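Structure, as structure tokens:
One protein chain omitted, others in place.
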Amino acid sequence: MEDLIKRIESIFKVVSKEKGKRDNLWILEVEKESLHAVLSYLKDNESFRHLALISCVDWIENKKFQLSYILWSYQKRQNIIVKIFIDRDKPEFKTVLNLFPQAEVYEREIRELYGVTFEGNPTQFEEFVLEDWEEMPPMRRDFDTYKYSQEKYGDRDSEVQRTNIRKIISDYTDEWRRK
Amino acid sequence: MKKFSKEDREVKLFVGPQHPGVTGNMSFEITLEGDILTSVKTHVGYLHRAFEKLMERRLFIQNFPLVCRICVPESDTNEENYARALEELAGIEVPERAKWIRTLVLELSRLQMFMRWIGGIAGAMGLGTAPQWSVGDRDYILDLFEELTGGRIYHIYILPGGVRRDLPEGFEERVLKVMDYLEKKLPDYDALIFENAVFKKRLKGIAKIDPSWVEEIGVTGPVARACGFPFDVRKEQPYEAYDKLDFEIITETDCDLYAMAMVRRREIELSINLIRQIIDKMPKGDVWTHLPNVLYWKIPAGETYVKTEASRGEFGYYVVTDGSDKPRRVHVRGVSTPHAYTLLERLVPGMNISDFSVAIVGLQTCPPEIER
Partner (left out) sequence: MKEKDYFLDDKPKKLSYSEVWQKFFDWARAKSLWVVSYGTGCGSIEIPPMVTSRFDAERFGVSTVGTPRQADVLIISGYLAVKTLKRVIRVYEQMQSPKYVVGLGACTINGGMYFDSYNTVNLVDLYIPIDVYVAGCMPRPEAILAGFAQLMKKIKEGRADGWKQYIDNLDKYRKNQEKVIKNWKIPNYNW
């Protein structure tokens, strides 16, 4: 699969490349302006016609969102992950709906859970899984879900406490070793 | 005669979550003109538990009870996928006997899912005898699981590094006895359901898929194989012990619901055949490799995408780690996301309302994996 990566590098500008832990997986990082050209080159010329997933990762330390596009080729039996980084304070990007029709649902989910808007997607502002949600997008790293659940839904008064599992097990083994 | 405009002729109905003809807890909003449907909108979200957010707060080993419950009838496929992703990122080797035992568990789980589907599709058409037979026969397989792992539905048997314990004594004979029993009952199922004249008339010609949509939308599984495409993850990217087993991919040529039903019926025979081969060829050895202390286990940074063949299609996991002891991001690719949204919107115009519920069960859409 290395000659495929060399062909891509000769045409487009690749920021970084990395081989996955098995033989038929490579991970490429490209600039965000050339993503549509890379995807359409892979789809038309190199037979990567199956889009498996569009996903988003929150890197809050570097203030960036990572969007990953996972493609699969039935003829060559190879996987490739193409990823880009967008700004966390102004998260917006363009849709890939004209290349892959099922991207409509994946982008709707990312819009609801992370807050990234995709220009050109007609149904992205409809509700997907949450109803009447008014807080910040819940999958971001600075949303505290335990505190939200305690305040809104309450808890039963009981003697069971939810403590650190490592402390319980290490206390037990220390006591067992002392005997 | 007075002519009615389009807005006056159309009626909007809600096929809601509380309905005996919907597989699981999801709802549809359909518009009708007389008896013929014109459009559909899918609504999910009734089962959203925020798995991916919960998985970022727990250690790697604490995520296994959560991963089981993403797709409830097929909990082994999820465990095996997640365990294989962690093994790939951490560089752990699995011993040979453990791979064969994992394959046996996966094939048994696929068989019991098919028995449940037979009950579903016959019940959606009004044949009440078939669920009584097939759900009753499925209990023999659940008894085997209870002997091996301790639970009927949620097993937590496949862990990174192998499986939890070895097969008990005399287990192989009991498995072969159940396989003989099921193979003897298959002609009865044929006479009742698959060769029935009413079954054929209600399924032939309904929900015909254009073959050019399969690669465009991303359809996988028995739905794609019913259109003639030989797509099967067990042959394209063999995992566990599948590269040492000997089988053919099953395809049909018409693209309607009857072809999908016949693909699943022939895959029941294929699963029984594979289980017999596995028990014949299984080697001896260890079932577990040594792991570091799992409460303090750190995995180096990286990302990967692994997939398996569930009974519905391609099930994938995308895992990103960053060097600490909790995962950064775990994203589950459910099988039914392209089926229930993009494919259904293209199939529905022109369908009769009495075929709608049969089409949903025939495509085997399962809502908890769309919304996790």
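Order of writing sets the labels: A and B. Residues in every chain begin at 1.
Basically, a residue touches a chain if its C-beta (ideal position, glycine included) is under 8 Å from a C-beta of that chain, and two chains touch if they have at least 3 such contacts.
Source: prediction; values computed, not measured.
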item	value
Displayed chains contacting the withheld chain	A, B
Residue of B:47, B:192 or B:270 touching the missing chain in the full complex	B:47
Identified contact with the non-displayed chain, of A:6, A:90 or A:156	A:156
Touch with the omitted chain, as defined above, among B:131, B:228 or B:302	B:131
Absent-chain contact - pick from B:32, B:59 or B:72	B:72
Contact set of chain B toward the excluded chain (per top definition)	16-20, 24-25, 45-50, 53-54, 57, 65-66, 69, 72-73, 116, 119, 131-133, 135-136, 138-139, 152-154
Contacts of chain A with the absent chain, listed as residue ranges	130-132, 134, 138, 143, 145-146, 148-149, 152-156, 158, 162
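Everything that follows uses one rule, which is that only the chains that are shown with their structure count from here on.
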item	value
Approximate Å spacing (C-alpha centroids) for the pair chain A, chain B	23
Touch list for chain A against partner chain B, complex	20-22, 24-25, 27, 49-53, 55, 57-58, 68, 70, 74, 77, 79, 81, 100-102, 104-106, 127-131, 138-139, 145-146, 165-166, 169
Chain A contact footprint on chain B (complex, rising order)	44-45, 48, 50, 52-54, 57, 62, 88-89, 91, 215-218, 231, 236-237, 295-296, 302-305, 307, 314, 316, 318, 320, 328-329, 331, 333, 337-338, 341-342, 371
